Every structure is written in structure tokens, then in C-alpha cells.
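All protein chains of the complex are present and in place, except for one that has been dropped.
Per-chain residue numbering starts at 1, and chain names A, B and C are given in the order in which the chains are listed.
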Amino acid sequence: MIETAPAPLSGGPVRGRLPGALRLLAPFLIALGAGAVVLWATGRDAFAVYGQLADAALGGGTQIADTLAATTPILFTGIATALAFRAGAFNVGVEGSLYVGAFAAAWTGFSFPHLPGAPLLALAALLAALAGAAWALLPALARAWLDVSEVVTTLMLNYVAILLTSYLVNDHFLARGVANSMSPMIAPQARLPPLLPGSQLSAALLLGLLLLAGYWFLFSRSTLGFELRLVGLAPRLARASGVDLRRSLVIAMLASGLVGGWAGGFQVLGVIHRFVDGFSPGYGFTGIAVAILGRNHPLGILAGALFFGILTSGGGMVQLVSSIPIDLVNVVQGTLMVFAVADLGRLGWLRRWAGRA
Amino acid sequence: MPDALQAVLAAAAPASASILLAAMGGAVNRQGGIVNVGLEAKMLVGAFVAVICGAATSSSALGALAAAAAGALVGSAFSLVVTRLGANEIVAGLGLNLAAVGLFGYLLPVVFGVSATLSPPGLVGLPLLRIPLLDAVPFLGPVLSGHDPLTYVSWMVVPLTWLLLYRTTWGVSLRATGADEEAARAAGIRTLLLRDLSTAWAGALAGLAGAQLSLGLVQLFNKQMTGGRGFIALAAFYFGDARPGLTALAALVFGVFEAASFRLQGGELAPQLVQMLPYLAVVASLLVVGARRRRLRRRRELTPEPGR
Amino acid sequence: MSAPRIGLRGIVKRYGPIVANDRVDLDVAAGGIHAVVGENGAGKTTLMRIIAGLVEPDAGRYELDGRPVRLRGPADAIRRGIGMVHQRFQLVEELSALENLVLGATPGRLRFDRRAARTAARRLAEQLAAELDWEAPVAQLSVGQRQRLEIMRLLYRRADILIFDEPTSVLTPGEAELLFGIMRRLAADGRTILFITHKLPEVFAVAQHVTVMRRGRVVATSAVADTDPRQVGRQMVGEDLTPPDLRPSGRVGRPVLALREVSATGGRGEPRLRRVSFEVAEGEIVGVAGVEGNGQRELVEVVMGLRQPAGGEILLDGRPCGHRGVRERRDLGVAFISEDRDGEGASLDATIADNAVATAYRRPPLARAGLLSPGRVRRATEDLIRRFGVQGGRPGAPARVLSGGNLQRLVVGRELSRVPRLLVAAHPTRGVDLRGTVFIRQQLHRAREAGAAILLVSEEIVELLELCDRIVVLYRGRITADLPVARVTAERLGALMAGLAA
Partner (left out) sequence: GSSTGTPRASSGVAGATQTGAGAQPSFTPACKPPAGRTYRVALVIAQGGLGDQSYNDLAYAGFTRAKQDFPIQGQVIQSPDIVSQGRSILQQAGQQGFDLVIDLEFSTGDALKEVAPQYPNTHWMIVNLPSNAPDVTGYLFDEQDGSFLAGALAALVTRDTGIKGINPDHTIGVIGGTKSPGIDKFIVGYIQGAHQVDAATRVLVKYADGFGDPANGKQLAQALFDQGADIVYQVAGGTGTGIIQAAQQAGHFAIGVDTDQDSLAPGSVLTSMVKRTDFAVYDAIDRLVCGTLKGGESITLGLAQGGVGLSPMKFTRSLVPAADLSRVDRYRQDILSGRIKVWNVISQGYPSWYR
């Protein structure tokens, strides 16, 4: 079986007749509506809650900064996932790459305290990238040469990555005097400079945006990108046109893993400043949603990442002022995800109703 | 050693039952063209409903049935969003899982006044069945006998699924739908309806899987008790290419190696390394299968025509 | 006289700006063979899809036996006895022939009764005098077998109106004859048959009536007895097509492609090519004649680098290249028109622009140093569309909006946009209308005159005789003849292809 990636992943059908920008926005609006239903169902004033959420996420300088901080890792994992999807590889292993990348960065950060900032950061970023890519290597080769579904291998290797880093931090690099498993702090000069003091927002965001630009450039301006796209869209045409499917597949998977490694690495260098066992709330999986929501389109990915960033940061912060429990935020976010990809335009009666209204 | 092996196998049987059930449902679903990432959520719902109804009726059987029904219900709803509203099944599935966890996290304290674990009074677990003759078989006795009914159901579901897919018109139509929806529709098959049915079926089995967790393995509900088993099931039917036999094999391989890892823990090796075992086992077996397939293919392709 | 079996009144179908069917009127009498001809994009398929309930007309009336009907999808059509064999078969490749036969046609019953299905299958096979391996997945059946399976499916569903969309475009001459036999038999049983083709001889061989379409309109419907090929041709094209002069100048240069004892095996390890040796030189078209399934596909794949040869040597300009991949060969100037248009030749999901540059995207002027210029890509595509007369879509549109023939023009244009060193062309005019066929053959001719070496795989004897300098005959994976075109006649070629001793 060659075509492992489920059909919808190859771009997905163009929805409705909405113009580009609106087309990317529509799902989020629909989703918010659906979330409102849930809130009312649990006897809450949806508008009030959304208001508080928005305020907690965007209500001021620090809030916005923290939201952007929460957006950063998802932006990376979103790009990482989209890179693979575009080439028809359904890499669900970004989470794994993220963990090993994070560990590699942290290890560099606390192992070479004598290096000056710039080279130390560069080394950390390099090793994070290598670790992340290495984690995707086996699934890539297995898919390319043995036609082994990358879905299973990457999914399984996620668990392995989490356990492996847990082992490393517990048995070899444990910080003294704390109750949970975490590595020593990275050297101060290894921290990415903060963009806004007092917030978690670091230069990682800029790197993420830079990467996004690179992603756009790759797929709309480079022959390599064209090849990868062609492989994902029309493997047989690509093959007959002289594209080496194996090479493309491996390149895409490695690129995906590499960016995944950065997702973790920069989270460590920019925010956590050490490796913490099981630190990721599933950035990698959110990345899948982001890539699909954004239809692998750069702006779509950015919108998707912001969307989840707002929910994460808002969902956490809102509890400082209101008593809305995180579980309800999760319900809302889950519903949002479901309906963000639904196309209510397909409901005849709704279209007619909208037409009349 | 043999009785160590026996212990492992005996433990693996009920432990892998929930994965097996969910994976079989997922396989049928996948044959119909839907990759069901939402199994986790349906298992959780099943586990919950099983406990509630099981306690209310003080009958584990009714609890299990209710769980299946609930799973089917959630499955259908999920399916409608996918088939009728064209929602991407992956995102929708991930969303469903998130919503389910949140929902129970919200309900348990508010409605039941507990933080995570619910074990209502009068809750009776599934009985452990001793199969008269099987029991006596020397080595296999304890392995095959003395498990909860749903474990046996999970075994019976494998041939059942095979019959369903390959020996019923419904199965043929479903496989056609998954393989080439346009062609299937042209043949007059109501592909959307078929997909919905397959998702409902997957939901029902996932619901049973949940019940096996909350009434069979243990007798209580915990909001995290599915512990990623839905994703292992996903891996299983991807592993088996959605074919019943291979899918079941994957589920059992995982179960056996997990049970083994539980016993290997505490030795020289660090616990995390031992815990990797089942995941690595799945990957390794995939690679072996792939490598053999490739060797065969290449030998076939590259045997030169013998000169006359 | 009684009402016609099918009656169309003022049928209109638009696709955006394009009017695929423009106020079409058509009467089809019961119990006969009715041919529909017209150029690519004339609207034939669209019209047939409307009759088969796959497309809803925007306007117009549709009558069966004089009673107006409104079809609710193909299932409804089949219930009324209307079935269609599409250009792209509607079979599920993963399922077995038997499963495909009964697919969707056993309502209510849960158990899949293989025995009953098999008996029905056998009866149908006898009725059509066409046997096939019912347990094999459709993917393993030959094109002809698939087509016959499609027909049997319709009969299994008791269809009495059968629509064939360019059925012969994918068939070998032999199989085409087989099909005509079947069609005649069905018509004799009182079934009504609609039949699209681009080959006028076929019309006059089997049909009683012929309808000519042009730019979405019906320009004429006449009894075959009352007309002749020249007239129909004129009605199709709107003018007389003077057949172009394609005679080779005979200036043949150094050999470009040379095969030495090349062998290859098929997907299941069975031998497909047996020690094949021949050469193709500059300024020469070498035709590979043979009935489908005698090794042409493997030959093409081996030459292109899509398949590893099991033995022997392949030389390009004297350099061995058996080990080289597709890209390296293309970089050496090899171009490729695949017989598999919707897979290897083009992608229906990709945009027309993507398809247009799929092989040239790496070269200047489109790209420099790995950087691709979207502007140039668009312009190149528009240029291609203009030069090769592709109608029906803009660069940004998905290729699936193109009619079969126009898509083929796109592919040919892409591969010939610059003169190749070697062109491997497999069935380049399949499903292409008269004008397009002429056009494509002219392109091949020009390429040859410009010094290209061309390997032309075809089953169309006419095409081979018209274009080639030399013809090699492939039978059961072996070269059974290698002759200059002057020394072959149609009869002799037919005999060779059928494996009869020369």
C-alpha cells in the first residue's frame, strides 16, 4: 500500500465560493458558533466567556505577548506537519521529534556553559534540528524503501521519544533538589532574548515567522517545493516526470522532523530554559490540526497557530478572573476543532435560510 | 520460564481486549474510507456509560450493552459531521477526543462530586468465565480460560469482522466505497450511508472496549482511563492495512509485549527503557514484514529470462 | 410510428463560461446502434452523462418512450434500464471481477452469495462469448477485459440502453472487433446502444444512425445508409481536412536508442520482455506494433527507466543507461508520452499549469538555480495552450475540467515543447479527435524531421503505416519482425500482430 495518507490530506476540496482570505477565516467563525452552543448548554453566557477569553488572551500588552508565546511552538509544529503532508507523507511523529529536539537543545545549553551566547545558541539549534530529523529518519526510510506506513512508525516512536527523554533526564541529567524530573537550567547566555520583558515571548516567534516565510518560498518559488508538491499531489506523474519519489519522501520527512526538533528546541531555549519530563501538552498533535485547518497554506497555518495559541493562553489566564474550569475550555476547543473543518455550506436548508436572511 | 510465559500470555489476553475491539471497529471504518482518530473518545464514553448503567441496573451485561449503544451514538454523530459536512476526519477526531476528556473532567466534579474516579455503589464487574474443558488444557488452560466475557467477545469479533467485510454484500459495498467512492456511487451504492454505518459500528465496538476497561479490567471509571489505547488501536489497523487478521495480530503483539514489560520492570534496565518494549515491538515487526515483502518483490522483478 | 426510446429536447448544460451542450435535440430509436461523433470538447460525453443521469441539464426536456422523466442519479437511471460504460471505467480495482459484477446490485440481501453470483457471471460470459478470471482483482485485468466486465455489469442490472463513451479508443483492433460483435448481438436482442467514437470507419461498420456534434450543438443526425465518411467528417470539423503529407524525408542519422537482448518481468514475476534488440536513429520513427499485453508497456517502462530490466543492455547515444533513473534520461533529452494519460501522463487533481510544466520546471527559463518563476510558468502554460490548441481551461484550473482529447494535447505539447533527442510515444492519439489526431501526427513528424529519434507504440495500423520509417512487431515479449515500412501492408501487419507467421 503506497497511498497511506488519507485523501483529505492532499489539500482538501476547495470549499464554497468564498474568496481566499474569507475562505481561510470562515471555519473559525463557524467553530466559535459551535463552541457557543456548548457554553450555553452548560448554562454560561457564551458572549461573556468569549469576552473574558479574548480579554485574557488579547486584553493588553502582556496578554498578547503571552498569547504569541503560546502560539510559537504550535506554529513550528504546524509548519513541520505541513511540510510532510504537502509531499504526501502523513507524519504524525512531530511530537517525538519535538521531545528529542528539546532535550538536545537543553543538553547543549547546560553542558557548555563556557561557550559565549551566539555559538552556544547556534550549536543548540543545530543539535535540536539534527535530533528532530534523526527521529524521522527511520520512518522515512521504511516508507520509501519498504512501503511501511509512516503513520504507525511515527506514532509509536512518539511514545519512545517521550520515554527515552524521560530516561535520560531521570537517570543522567537530573536537577538536584526538585520533586519533578527536569534537567539543570541552561546557561543564561543560551536563552533566546525575550521580545517583551516580563512575558514568555522570545525571539523564537521571529524565527517561527521566518521559517513560515521560508515555507512559503519553498512551495511557491523553488523547484524542490514544486517537486514535493507534485509527489504529494500526483506521485505517478511525478515519477514519470523524473522525480525520485523516495528522495522527495525522505527529504520531506526529514525537513518535517527537523522543524519538529526546532519546535522543542526553541521552546526550551526561549521559554522553559531546561528540559522538563513530559513538558509538551501535545504541541505535535495540535500541529496536525493546524496544518489541516490551514490547508497547508502559510497564512492558514499562521491563523491556525494563533487560533490555538489564543485558546491555550486565554484558557489558562481567564481562570485568574473567572471561574470557568479548564475542562470547559477543552470542550469548547474540541468542538471548535470539529466544526472548524466542517463545511456547513453543505447543509441545503442552511444555505436556503442564509439566502433568505 | 514456561510458567512465566504462561503468566504473560494470560495477562495479555484481557489487557489487549480493549485494543483489539477498538482496532477491529477502526479497521472496518478504514475499509469504508474513514480513518477514525476518535476511537479514544468513544472508548471513554463507553467506559463511562458502562459504569453508570452497570450501577443503575446492577447488571454488567446491561452496562456493556449501553456502552455499545452510546459508542454507536457518538460514532454516528461524528460520522455525520465527516460525511455530510465534509469535516476532515483527523481534525474532527482529535477534537472529539479533546472534547470528551474535557466533558468528563467537567461533569465528574459538578455532577458526581468526584475529581476523576467514579465507582458508584452497587457497581458489579463482569464475571470471570472458566471454560470447562479449555480450563483443563495443560499450558493453554489459564491463558485461554478465566477471562471476562468481553475478552472472548473481542476474540470472536475478529472472524466476525472478516465475514462482515468479505462475505456480506454490505462488506463488499463498504470496501468498494473505501477503495473508490466515485465508482461505488456509480454502482448505485449509498456510500455516505454506508460510511455512517461503518463509523457507528466502530463506535459500538469502541464503546464495548471502554466497557471492558471499566467493568472488566477494573470496576470503576477514570477520566483518563483509556490512556491512549485508542491510538494504539489506530496503529494496529494501520499496521494490518485494515485487514482483520493482521490488525488483530498487531493488537495482540502489543498486548503481549506490554504484559511482558510489566514483568521485566524492576530488573537492571531502567523502567522507561522497558516501557518502550511494546512500541518498539510494533515498529520492529512492521519493518520485518516490509523487508520480506520487498525481498520477494525484487527477486520476482529481477529474475532474468532463462535463455533457451 | 411509436415514440423514440430516448428523446432529448433543447438540452442545455453549462460549465461556467463553457456551454458543453447547447439546445441539443436528439432522438434515439429502440433496438439499434446509434453513433455520436464530434471533435474533442464538442460535448458528447456531457450529453451521454446527462442521459445516464450523472449530470443534471440546466434546461431542456428528457423523454423515455415519449414520457418526460427527471433522473435522480445513476442508480435511478439504472433502475430505468439505462447504463453507461465510461471512458474512465467505473470499476473498483481492489475488488475482484465477481464482486464488481454484483456491486450495489444485490439490495436487501445481507449474505454475499458467491455461488449465485458466479452462475450469473458464467451465463453473462457465455452470452458475450467473453471469459475472464472472476476471482482476480480488477487491477489485474486487461483493458479489454475490464470493458467487457463493465458491459456485463450493465446487463446484470438488466440495462436495455447501453452507452459507450469511446469504447474503442482503449482497445486493440482485435478487441474492437470483439466489442462490435457484442454490440451487434445486444442490438439484435432489441437493446438500444449509444456509441461515441472518433473513428468514422467504426461508425460505418456497426451503426445504423449517426449524430454529429460540434461546439455543444447537434449539427446533424442521419441514417448511416444516407451518408458517407467524407460528409460526416465535414460536418464534424466544419471544413474538409486535407490529410497532411507525413512521408519521411529519410534523412536518418546515428542511432540514438539501442536495445541489446533486453529482458523484463511483470509485477508477478512472469517474463514480459524476452531478449529484445533493436535500434532507433536520429530522424527516424520506429513503430512498435503489437496487441496490448505483449510487452509494450514493459518495453516503454524499461526504456524510460520506470522499470529495472531483468537483463540486457540499453544504450542512449552509445552510452549504457540501463541503471539510470527517469530524470537522468530526461536530462539526456528523452521525452515521454505515456499511454496512461490520467496517471503518468497528467494528473487530474493538479492544475493545468502544474501539468504543463511537470517535466520542464527545473530548466531555464522556468527556473534558475533552483528558483522557480511563477510568472514564467503561467506564461509558458498559456503559450502551450495556444500553440497546441488546448481548449476548455485556464492555467489555474484543475486539469479534470479538460475533455479527454484536450488533456492529451496538453501532454503532447509538454513533451514536444522542445525537440527531444528521443521521444517515447505510447498511443499518442488515443481518444483524440480527427483534427487533433492529424495535429499530433504532424507534431511527431516535425520532431522527426528536426532530428528526433521516435519510438512509437501503437495498435493503430493506419497510424503506424502513415508515420513510421520502420516497424518492429512485438509478440509474446519477442520481436517477431523488424521491417522498413515500405515492406509492410496492413494485412501483413495485422497477421504479424496476431502472431501468425510472417
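The criterion applied here is as follows: contacts are C-beta pairs under 8 Å (C-beta built on N, C-alpha and C of every residue); 3 or more make two chains touch, one makes a residue touch a chain.
Bear in mind the structure is a predicted one, so any value in this text is a computation, not a measurement.
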For this session: Kindly name the visible chains that come into contact with the excluded chain.
Result: A, B
For this session: Could you tell me which of A:Phe279, A:Phe307 or A:Phe339 touches the chain that is not displayed?
Result: A:Phe279
Seminar exercise, completed: Filtering A:Thr42, A:Asn170, A:Gln189 or A:Ser222 for touch with the omitted chain leaves A:Asn170
For this session: Identify the residue among B:Ser76, B:Thr168, B:Gln265 or B:Ser285 that touches the chain left out of the display.
Result: B:Gln265
For this session: Pick out which of A:Gln200, A:Thr223, A:Ser256 or A:Asn296 touches the chain that's been left out of the picture.
Result: A:Gln200
Exercise. Considering the entire assembly, which residues of chain B contact the chain that has been omitted?
Worked result: 7, 11, 15, 18, 105, 108-109, 115-117, 119, 213, 217-220, 222-225, 227, 258-259, 262-263, 265-266, 270-272, 275
Problem set entry | chain A residues that touch the omitted chain in the full complex | 62-63, 66, 69-70, 73, 166, 170-171, 174, 176-182, 185, 198-200, 267, 271-274, 276-279, 281, 312-313, 315-317, 319-321, 323, 325-326, 329-330
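One rule holds for everything that comes next: only the chains that are shown with their structure count from here on.
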Exercise. Hey, how would you classify the chain contact layout here, line, ring, star, complete or other?
Worked result: complete
For this session: Enumerate the contact residues on chain C facing chain A in the complex.
Result: 304, 306, 325-331, 336, 338, 340, 343-347, 349-350, 354-355, 358-359, 361-362, 367, 370-374
Exercise. What part of chain A is in contact with chain C in the complex they form?
Worked result: 10-11, 220-227, 229-230, 233-234, 236-244
Problem set entry | Partner chain B, residues of chain A touching it in the complex | 1, 4, 6-9, 12-13, 15, 42, 138, 142, 145-149, 151-153, 155-157, 159-160, 163-164, 166-167, 170-171, 285, 288-289, 292-293, 325-344, 346-347
